[in-house]
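Before anything else, here's the structure in question.
Here's a slice of the assembly, chains where they normally sit.
Chains here go by letter, A and B, matching the order in which they are written, and residues are numbered from 1 within each.
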Amino acid sequence: MKKVRVGIVGLGRLGFSHAEHLKFHIANADLVAACSVVEKEREAVRQWEVPYIFENFEDMIVSKEAALDAVVIATPSGLHCGQVAKAMDAGLHVFCEKPLGVDVAQCKIAEAAVERHPELVFMLGFMRRFDPSYAHAKELIDRGDIGKPIMIKATSMDPDSMIDSFLPFAPTSGGIFRDLAIHDIDLARWFLNGDDVVSIYAAGGCYLYPEMAEYGDVDNACAIMRFKQGGIAMFTSSRTAPHGSQIETEIIGTKGIIRVAAIPEKNLLTIYQPVGAVRECYVDFRERWAAAYLNELTAFVACVAENRKPDVTVYDGTKCTEISYAAMDALHTNQIVTLQ
Amino acid sequence: MKKVRVGIVGLGRLGFSHAEHLKFHIANADLVAACSVVEKEREAVRQWEVPYIFENFEDMIVSKEAALDAVVIATPSGLHCGQVAKAMDAGLHVFCEKPLGVDVAQCKIAEAAVERHPELVFMLGFMRRFDPSYAHAKELIDRGDIGKPIMIKATSMDPDSMIDSFLPFAPTSGGIFRDLAIHDIDLARWFLNGDDVVSIYAAGGCYLYPEMAEYGDVDNACAIMRFKQGGIAMFTSSRTAPHGSQIETEIIGTKGIIRVAAIPEKNLLTIYQPVGAVRECYVDFRERWAAAYLNELTAFVACVAENRKPDVTVYDGTKCTEISYAAMDALHTNQIVTLQ
């Protein structure tokens, strides 16, 4: 069994976690190279004796010594699509973090690269699909347990306690739907069998952080999207969840309903206290998605090793970016936005 | 303690249940009269030795023998407002089932009557406010436990298994928002301190019962409403819940979130079966609201006895009717409807 030789670019919070998974937890991956513009980040992986360390992405992908099979891209969103194209043109399989690009024009660059290289694996990091609960929901739906899915209700709430780490990024985040709801949008399309959105309405407000209005964002929002084949999705996005992170999804079918994480349970404990019977909640997205992050990279490496294509395509990335922008438009104009 | 002498008009399913409560379970009410155009229904209450039985509403309210203090109106919706006006003009306190009227014009007739008779008690049957769970939620909100409420998510789903009893009434029901969501609309306004809706968007479809399209209705719908002071409410209404009746409400505040009946638990049982750990659900609205129906009439009778005004006003009825019509408009036109 030949191991897949992987390089990673971007070693921030998420990139570093991907690097750890590749180095320590994925048997048929060999993390042979890592790249970051930040010396401290390079030093961190140097400790693990990763053989080739780069400051420059272009150097890494063409390095004869590193001789990469694949690259994992975890750089700032604005760089994704260009790096996707370069890596694929250098003959590498690519795993790219979400969002695909910051606008549709960028996404098209990535699409073109993927189309130029049908021989290569490209996978986008919509990791929720690899969470055991969501994967199980999809399985139940696909085998018909809830009949035909007709309505999706998706909620993504970041805890108010994390607002301080978000606010510095708020001006460049692209807004609540692009930054926060994009996973929900992907899930809605996934559960509705890849159907397309035809119109969007959205509403929201700056309830706790009026300063967010300055850069055209809100701290709480909701949206209704109509799909081509008649399905409907409702979204709730919030930066100010009082109790912790909450990611909840409901799929209403003609014969059954599935709800994922109505209570964002941390583990199997119930604590009986004077306040009542308490289910503790997971504290943030890393705790919630620990398994999903590992599973998605494992799946990517397996796709490369076995020369299979993943289910998440580059087009999923473009669509979700397009939809999230339309939702921001609807929010700003208080109008229904139509997609073709 | 003088008992309140009550007459009831309308002895259908709900009216009969109100009559039972008045006769058997409310100590300071004396059910002295009942009125129905259906002989079988009159016969049913005659068994209980209710002294005065009428075929004609006007006869009942002026009857010297019956000498009513108050009347409970549970007739078809189209008759409500006229009967409210007549009863109040005859000097009687009035409890009227929801909806107040089938259109805003009718509601205005009732409003005028209430305004003509400030000395009389008028109460509308928004019984959910009297459900112990909702009442407790309101209490927690009012004492500030969840900070300022900013978003309401309300779901009312009737079980698909009841569709046969609904379809005959579908043509005259007024549509899914007026018939089904009206309680949710009342709750949203209640939890948002009576704030007014300024704009509405709605979407829906006939997923299981295409025949409903003929009379301009849908079997599943959702809506977003923006309120004057910035609050937002999202509604989901369905005629086709696969698992039973589900009435769920979430109130998202700046400091906490309350959810009512995320699982429509029938009672305190958990049944461990091969299928999993099962919480049985209540079968229909009568099981769900048994306590609420009794509590609301008890509250009405107490208001009459103690000469107090109830919290639910005639204007709540008009507003909810108005909003539910606007929501149907939004649904039909796929446009945002603005209210002033």
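The criterion applied here is as follows: contacts are C-beta pairs under 8 Å (C-beta built on N, C-alpha and C of every residue); 3 or more make two chains touch, one makes a residue touch a chain.
Because the structure is a prediction, the values reported are computed rather than measured.
The complex in this file is a homo-oligomer whose displayed part has 2 chains and whose full count of copies is 4.
Rule of thumb we're sticking to: only the chains that are shown with their structure count from here on.
In the CA-based superposition of chain A onto chain B, the rotation angle is 180 degrees, rounded to steps of 5. With centres set at the average Cα position, the gap from chain A to chain B is 43 Å. Note for the complex: chain A touches chain B at residues 146-148, 150-151, 153, 199, 201-205, 207-208, 220, 222-224, 226, 230, 232, 234, 236, 238, 240-243, 252-257, 262-263, 334-336.
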